[in-house]
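Mind looking over this structure? Questions follow.
The complex appears here minus one protein chain, its other protein chains still in place.
Lettered A and B in written order, each chain numbered from 1.
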Amino acid sequence: MSTATRSNPWGRLALYLVLGLFCIYYLTPLYVMLINSFKPLGEITSGGMVALPQDWTSEPWQKAWSEAQVGVEATGLRPYFINSFLMVIPAVAITTILGALNGYVLTKWSFRGSTLIFGFILFGCFIPFQVVLIPMARTLGLLGLAGSVPGLVFVHVVYGISFSTLYFRNYYTSFPTELVRAAQIDGAGFFTIFWRIMLPSSGPIAVVCVIWLFTNIWNDFLFGASFSDFDSQPMTVALNNLVQSSTGVKEYNVHFAGAIIAALPTLLVYVVAGRFFVRGLMSGSVKG
Amino acid sequence: MPSSLHNPGKSIRGGVQDFLPRLVLSPTIALTLVFTYGFILFTTYLSFSNSGMLPSYDLVGWANYTRLFKLRAWSIATTNLLIFGVLYIGICAVLGLLLAILLDQRIRAEGFIRTVYLYPMALSFIVTGVAWKWILDPGIGLEAVMHDWGFTSFQFRWIKDRDMAIYTIVIAAVWQTSGFVMATFLAGLRGIDREMLHAAEVDGASTFALYRRIVIPQLRPAFLSAFVVLAHMAIKSYDLVIALTNGGPGISTEMPATFMYSYTFTRNQMGVGAASAEIMLLTIVAIIVPYLWSELRGNKQ
Partner (left out) sequence: MSFLDIENATKSYGAARVLNETNISVEEGEFLVLVGPSGCGKSTLLNMIAGLETVTSGEIRIRGKRMNEVKPAERNIAMVFQSYALYPNMTVRGNISFGMEMQGVPKPEREKKIAEVADLLQIKPFLDRKPGQLSGGQRQRVAMGRALTRDPDLFLFDEPLSNLDAKLRVDMRTEIKKLHQKLGTTIVYVTHDQIEALTLSTRIAVMFGGDVQQLGTPDEIYNNPVNMFVAGFMGSPSMNLLAATLRQGADGMEVELARPDASKVRLPFSAATTQADLSDMDGREVVFGIRPEALTDSEGATPASQAIHYADILVDVVEPAGSDTFVTVTLGGKDAIGRLRANAKAVAGKTFTFAFDMEKAMLFDPETQQRIA
């Protein structure tokens, strides 16, 4: 945009220098976690947090994965990692499908008052979840879902719908209504139009929505901490327990390995589909 | 005629097809009605009751609220939120704007740099908390490393300091979300009409004047949406505090979200917890409703 900086080689150099420094700033914590997860504990405590390991070891990873004392038993993080997947996959699937259907109705079959209903659903994106914690704990108990993975799935679906509805509704708004009309004249009904016309063109927004929900639900801590038992805890809660546990010596290397394991699925998604991740963040600007 | 886009064929179909759309929408409406609005009402009720460990239905008027505002922990929590909110939003906005402008100078490898700046957003606050907890820990983190390098007088023990610990939360939170603000501003910059900038250059505007007088004022919408997102995050912030300081040392990094949780679930003062949740809700509503109102009204055009 500005020709001034472009024509000045020193300015250019300074520019790249600043940008490079910020790259280091953002990458340092990841670097620290990564290298220290391959060190024996002694190397860290003897004051070498930024130095590369002298003695590479995968033991912290093993320990974090299958041996560390997280809850009552020394199971490692593995069962909680699995819990998180058992929670995320159905929650994302159900929420996305409901959101797509809602968006379809709200844009292509809108009726008197449907804009109002959208606003009414949208409000759910903004509430601080603290305000629903107490009644939700009671309700899950009444439904017999307290302290279980299905209970967490239920909670995430309930509070995820407003987001998925927002995504699909905004996407379908610019989807040509003439296509729906043409299909109606062709004799297609409500669901046929959805399956044959709308869904095949919903790839981009579905990816955005799935990634966004996956990241959010995987990273959730509040609901996990509030509504799970020892055997249904998601990864984030287990990781926090591992790090906060006051018994014995602090095994930093194991903590770092555990943190990376917890971050791995969402990081992977980000690296593979970062474009869609960013788009989700942006279109979620009407959210929070 | 866009107004005729509504109701393709409503009431023509008759029978099931006619109310199918509403039928499809109804589970969501029911869930929202019960689990958002119903629950808010329920919590509001509890905030006026003498609930302790379990919900109770005996109303006590404003007692929980008066008690809440007399609690030292709550005043610490709100002061902390104010400090945190102002610094967090302010630094993120300045840093995000700076990085966005720097990245908008036809940078080689822009895609890579953007990816690097934004990746913390994909992490859980718990992971961020763990990483920064040990980096800021004087025993093994930054201070230890500096000592190791020979700067033995270097001191950095904010995380152990009652007066400074809240700032460590700002550090970690800024690290996590400033990339997002950068991306928001960058998108805003890319949306500005290039011809207008050329016109300004022809008019003889310096780069500085170009940004200050023409570009930055046009980023108002981007700034507004970033502000709303960040304010919202600040008020809800719970995970990061738990992972980084767990509210400590003492209760020096207590925030409304952690306060609500501990009063409700560990201190068995559910009425007070509910009252604090109500205050959080009202704060967010005060920020969000005007924003949403202007957004939705703008979209109608």
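Here is the rule we use: a contact is a pair of C-beta atoms (placed from the backbone, for glycine too) under 8 Å apart; a residue touches a chain by one contact, two chains touch by 3 or more.
Because the structure is a prediction, the values reported are computed rather than measured.
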{"item": "From A:Leu27, A:Leu86 or A:Leu179, residue that would touch the chain that is not displayed", "value": "A:Leu179"}
{"item": "Residue of A:Ile197, A:Ile211 or A:Ala263 touching the missing chain in the full complex", "value": "A:Ile197"}
{"item": "Hidden partner chain, residues of chain A it touches", "value": "112, 176, 178-179, 181-188, 192, 196-197, 200-201"}
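One rule holds for everything that comes next: only the chains that are shown with their structure count from here on.
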{"item": "Whole-Å gap between the CA centroids of chain A and chain B", "value": "15"}
{"item": "Complex interface listing, chain B residues touching chain A", "value": "5-10, 17, 20-22, 24-25, 27-29, 31-32, 35-36, 38-40, 42-43, 46, 55, 99, 102-107, 113-135, 139-141, 144-145, 147-148, 175, 179-180, 183-184, 187, 189, 194, 197, 201, 206-207, 210, 225-226, 228-229, 232-233, 235-236, 238-239, 242-243, 246, 256-257, 260-261, 264-265, 270, 273-274, 276-278, 280-281, 284-285, 288, 292, 295-296"}
{"item": "Sites on chain A touched by chain B in the complex", "value": "1-6, 15-16, 18-19, 22-23, 25-30, 32-33, 44-45, 47-50, 98, 101-102, 104-106, 108-111, 117, 119-124, 126-136, 138-139, 158-159, 161-162, 165, 177, 180-181, 184, 189-190, 215, 218-219, 221-222, 225-226, 236, 239-240, 243-244, 252, 255-256, 258-260, 262-263, 266-267, 269-271, 274, 277-278, 281-282, 284-288"}
